[in-house]
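Shown here: the complex without one of its protein chains, the others still in place.
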Amino acid sequence: MSALLEVAGLDVHHGDLQALHGLELSVSAGETLAVIGANGAGKTTLLRAVAGSLPVSAGRVVLDGEPVEHLPAHQRVALGIALTPEGRRIFPSLDVEENLLVGAYRARRGPWDLASVYDLFPLVSDRRARSGAHLSGGEQQAVAIGRALMSNPRLLLLDEVSLGLAPVVVGEIYAALPRIVERGTTVLVVEQDLDQALGCADRVQCLLEGRTVLEGPAGSLSRDDVTAAYFGI
Amino acid sequence: MDWVGAVVQGILLGGQYALLACGLSLVFGVMRIVNLAHGVLAVAAAYVVLWLTVEVSLPLLLGVVVVVPLFAALGYALQRGLLNRALRQGELSPLLVSFGIGVVLTNLLQETFSADTRSIAIGDLGTAGVSVGPLTVGVFALVTCAAGVGVIAAVQLFLARTRTGRAMRATSDDPETAQLMGIDQRHLYGLATAIAVGTVALAGAFVGMSTQFSPTYGDLVLIFAFEAVIIGGLGSLWGTLWGGLVLGVAQTVGSQLDPAYGVLAGHVVFLLVLLVRPSGLMPRTVTA
Partner (left out) sequence: MSTPVLRVEHLAKAYGRVVTARDVSFDVAAGEVLGVVGPNGAGKSTLLSLVTGTTPADGGRVRLDGVDVTRASAARRSALGVGRSYQVPRPFGQMSVFENVLVGAAYGGARRGREAHRQAAGALERCGMTRLADTPAGSLRLLDRKRLELARALATGPRLVLLDEIAGGLTDAELPELVALVADLRSSGLAVVWIEHIVHALLQVVDRLMCLALGDVVAIGDPHAVMRDPRVVEVYLGSGPADEVGA
């Protein structure tokens, strides 16, 4: 059976820095994959290349059998790819509800709408009239995930969910993940926090300098294996 | 004419300036482009209305109704064909391209319509007046002002309430993230310029009915529109309305002092605002 997302031989450059070297990755429908790695390993680059924010130099990005690497980001949304970007990037001059509505600009059919997102994140519901410029880090992250869900993606890309957030907020946001998955969304999450990654994912893939150095089912990896792969030592 | 009359005339004139400036303000707010062809486009629309009414013998109202969507389509084409390309080359490029469009269009108008001054005949409407207390106010000036306020309110409502308007504000905030929402910014920029050029075509038609114009009259239109935008605050539509009113009142009150000083008084107020409040009277609300 074919995967929902298949990345093959992916090269991405930032100027003359090569950030990804022939990367291979695949995510089956309904699966949650966590990509981990140190700073500069290429995790964010990978997500941006899959979403279409970054051009690829070589290789393929295939969504459910359809090559998408040549499509601009906005067309990939229509096919079912949504990214919550690094730094959340909430639109500051729109209020929370407007941010969510913009997320539905090119929505596919599916379970997610304002009501179901508010139900998933009561925190966001309480802040619906607040300006996007005046949100805490945790509120921003919840709005960013809700905004991505509004397009009813088949594949949800989450970048650095826990970065800069207090542990209790991170816990709340990760608590919502199973409810997203059970409604049929496949999740690819980039996470620095190993315990969170191992806790939420079916499978973990560790990158080092743009290459995969370790991958396996979340339950099968020891902390020592991951540590060695993470630092390349 | 007394001072109160001058102020009232100024407010009515300001409505026209606001109408002229609306598109300039919108395009700047959404794309950070200063469209230097804005004034010439207004004059071009006046010529098209003139041609439609004189040569094709369309009724004036129908001429105006035709010219607005025609120019909106032209705006969309200019954005998709030229300005979007220029935007990829950096900040200066769209400015230069719009300057080029303005020069070409001015020369095209001169070739086609000669450099003679013309005006669009509006018959009795030009002289009709209504009494408001002790004052008599021109009906045409009232209609123009109402159109200005109405257009600005409509565009503001569009930005605030519609799906496409929200997408424009999101794109203005962060184009890259907006694309991740499925927004095609090239199309959206095309729509913004379509609205801008459509509204300036309407403004141009009113200018053509209220005054004598020639192909180079666009320079003056651009300056007035630009001053209204700056006085009100870049990127703010309600600010642009206020900017237009302030400019209009400054000009009529200046003329009241001495007929030769009207336009100069407007420029002086513009400079004073730049000095005292460089961000304008109502900065950045178009996207707020």
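We call the chains A and B, going by the order they appear; numbering starts again at 1 in every chain.
As a working rule, a residue touches a chain if its C-beta (ideal position, glycine included) is under 8 Å from a C-beta of that chain, and two chains touch if they have at least 3 such contacts.
This is a predicted model, so every value here is computed, not measured.
Q: Which of the displayed chains are touched by the chain that has been omitted?
A: The chain that is not shown is in contact with A.
Q: In the complete assembly, which of A:V169, A:L188 or A:A201 touches the absent chain?
A: Per the contact definition at the top, the residue touching the missing chain is A:V169.
Q: For the chain not shown, which residue from A:E98, A:D159 or A:D193 touches it across the whole complex?
A: A:D193
Q: Using the touch rule from the top, list residues of subunit A that touch the missing partner.
A: 16-19, 38-40, 134-138, 140, 162-167, 169-170, 192-196, 209, 223, 226-227, 230-233
We adopt the following convention: only the chains that are shown with their structure count from here on.
Q: Roughly how far is subunit A from subunit B, centre to centre by C-alpha average, rounded to an integer in Å?
A: That pair's centroid distance is 44 Å.
Q: Enumerate the contact residues on subunit A facing subunit B in the complex.
A: Contacts found on subunit A: 51-53, 72-75, 77-78, 82-83, 85, 89, 91-94, 98-99, 101-103, 105-107, 147, 151.
Q: Which of the residues in subunit B come into contact with subunit A in the complex?
A: Contact set of subunit B toward subunit A: 163, 166-167, 169-170, 172-174, 176-185, 284, 287-288.
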